[in-house]
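Mind looking over this structure? Questions follow.
Rather than the whole complex, this shows some of its chains in their spots.
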Amino acid sequence: MNKKSLHKILQSVATGKTSVDKAAKALANISFENIDFAHIDHNRSLRKGFPEVVFGEGKTAEQIIRIIEKINKEEDIVLVTRVSRNKAETINSHLPDIEYHQDARMIIFKKNKISMQGKGKILVLSAGTSDIPVAKEAYLTAKNMGNQVEAVFDVGVAGIHRLFNYQKKINEALVLIVVAGMEGALPSVVAGMVSRPVIAVPTSVGYGVNFGGLTALFAMLNSCSSNVTVVNIDNGFGAGYFASVINRM
Amino acid sequence: MNKKSLHKILQSVATGKTSVDKAAKALANISFENIDFAHIDHNRSLRKGFPEVVFGEGKTAEQIIRIIEKINKEEDIVLVTRVSRNKAETINSHLPDIEYHQDARMIIFKKNKISMQGKGKILVLSAGTSDIPVAKEAYLTAKNMGNQVEAVFDVGVAGIHRLFNYQKKINEALVLIVVAGMEGALPSVVAGMVSRPVIAVPTSVGYGVNFGGLTALFAMLNSCSSNVTVVNIDNGFGAGYFASVINRM
Amino acid sequence: MNKKSLHKILQSVATGKTSVDKAAKALANISFENIDFAHIDHNRSLRKGFPEVVFGEGKTAEQIIRIIEKINKEEDIVLVTRVSRNKAETINSHLPDIEYHQDARMIIFKKNKISMQGKGKILVLSAGTSDIPVAKEAYLTAKNMGNQVEAVFDVGVAGIHRLFNYQKKINEALVLIVVAGMEGALPSVVAGMVSRPVIAVPTSVGYGVNFGGLTALFAMLNSCSSNVTVVNIDNGFGAGYFASVINRM
């Protein structure tokens, strides 16, 4: 339940269009709804400004379908992250209106066009081509939370002139999301160029001592540039969400 | 061999119904039985109050079948943990009376209804939907060891009002099992609310720096609440067993 | 060199008060200044909105003194982090006007009163008493970068009613810095309560499997609340800096 629908119900009661009983029943689920294997947090939209986002990994397709249906009743948009292609197909056969983005492994289910809420532009940069899936997850999250977002891929430090070519785009962004695997050096370099916040996203791209992204993560946490914070490995969603939160401030 | 059957044999000897020879043969296996690839610990039931529980991983379906048959001769119940669906089907085709719980990956084979032995109620809480398989393993173990058990799933700290809604259930429980992956914060919060023992079970749910459950495990061992102890990652069985042990005290 | 002094020089040239030659010499150091063991980045203030902050660890007192003197010529404020008491005393005997905060291990050297630049209030929360040094570092950094900052210490999850008592303060803050050691659960709980950005700072407080703060760090990176990003262990400075950056947006 978001602010808009809460107001609508209350006005409807105020104007006598809705009986108190019916309204009470509608509001009963504001706190949360217990569907046995999950407690849908319908209050999240009011409390945090965006409905609950579903973590798809470790849930069955059937569980995801039921959760989408429950959230969908109260909200304009449902996001599901980390959904494999197979699960997505099962879900799609029940809910034909979902968008599934295979590279980002993300389901988006929305009733209306998203309205813009962010103050500035969010720029997503990726160090390599192999980092694109994570960068896309960040891009789609930020976009669907009502932000203007741009993305530039494969501008890592091995050919740093490629990055400097985008200096103008970089300077114009209000928030930057920088996605990198391997040695994870890109966020430090970008953060050294701007006064804006940089959200660093390590990816599991690489081999040997990249340790599934740990090296990039630790490098980013050690950044000698101070306008950098970090999210979990491959957590494009978290970066997009956080960027969106600060872009509304 | 449990206490009841031991007494029965001895009384039968005392009343002359069973010859000394026959009884001696029956009692020979009290210590253990060597079936080449395993030493069935028939004494465990007498010594520890519950028959040997079979760790299913790394054993073939054939080995499990033979072990179940051997334990079953002497005991009222056999539990087998960590059994994949495939193995369970093979086992089922030989032993059609087993119950197989796929989400908990557990086989239960019992002759009679379980009699209640616990003093209070055991409450199983899970932080997320994806933690349910481990929570179910704890639930089924405690239940089949003769306890009154209840479970509430998906009440993690991201929407802590969901947890507080169950304050009454939480206060009434004599023992609490709290199952969580990711940051593993739930057991600390729950333990801060009650004076009862909390058994924390980390799960491997999550990605990146959750390290297959290590982060949750270490967080739980670092709990700033003192009425918490911890079992191995995904060890729902161990938590259910330990809860059962202290609920009998 | 900050924006203000750059404008002053250029206006002085425009009005003929300063000769071109003298101005040229003054501007020569805008890029950086090589003092052999360091390259002072005088451009940082223009580029990033705040002068270079000195990382005190691994530098001798003598090196720190010279760096402070060089930055001080061009800027209104110099911050030095991670300075031991011994080093601070040596520095103080040469530069009697520095402020040294022993708990935060920080030197602040400023010419004028700081002017407020942040839009909202920054709230620093610490889970325990032992986390205060890191929380203080965050507090002092944010304050000296021109923000209104408040701090509440020792409100960890073992007695969560202490935290809820500050609900109003928490709701009013535009940015939250949450500092915690041990299991690092506090940022998740706080982030679940608000729609604002939470910057989580793990501390090395604890023992055994807290691994000098790694457990808290990983727990925070695994937070099931999405409005959380994380900085390095004990990096109160980084959190204060980042909070300041987003509070200016």
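Each chain gets a letter, A, B and C, in the order it is written, and its residues are counted from 1.
In the analysis below, a residue touches a chain if its C-beta (ideal position, glycine included) is under 8 Å from a C-beta of that chain, and two chains touch if they have at least 3 such contacts.
Predicted model, so just to flag it, every value in this text is computed and none were measured.
Taking the whole complex of the structure file rather than the 3 chains in place, the copy count of the single sequence reaches 8.
In this text, only the chains that are shown with their structure count from here on.
Under the contact definition stated at the top, the chains bordering both subunit B and subunit C are A. The pairing of subunit A with subunit B is characterised as different-residue: of all residue numbers used at this interface, under half are used by both copies.
In this assembly, the chain whose C-alpha centre lies farthest from subunit C is B. Inter-chain centre distance (subunit B to subunit C, centres taken as mean C-alpha positions): 50 Å.
Averaging C-alpha coordinates per chain places the centre of subunit A 28 Å away from that of subunit C.
The centroid of the Cα atoms in subunit A and the matching centroid in subunit B are 38 Å apart. Each of residues 55, 217, 232, 235 in subunit A touches at least two other chains. Taken in their complex, subunit C has these residues touching subunit A: 47-50, 53, 55, 119-120, 174-175, 193-197, 199, 217, 221-222, 224, 226-232, 237-238, 241-242, 245-247, 249.
Those residues of subunit B lying in contact with subunit A across their complex are 128-130, 132, 153-155, 158-159, 161-162, 165, 205, 207-209. Listed in rising order, the residues of subunit C touching subunit B in the complex are 127-128, 156-160, 182-185, 188-189, 191-193, 206, 208-211, 214-225.
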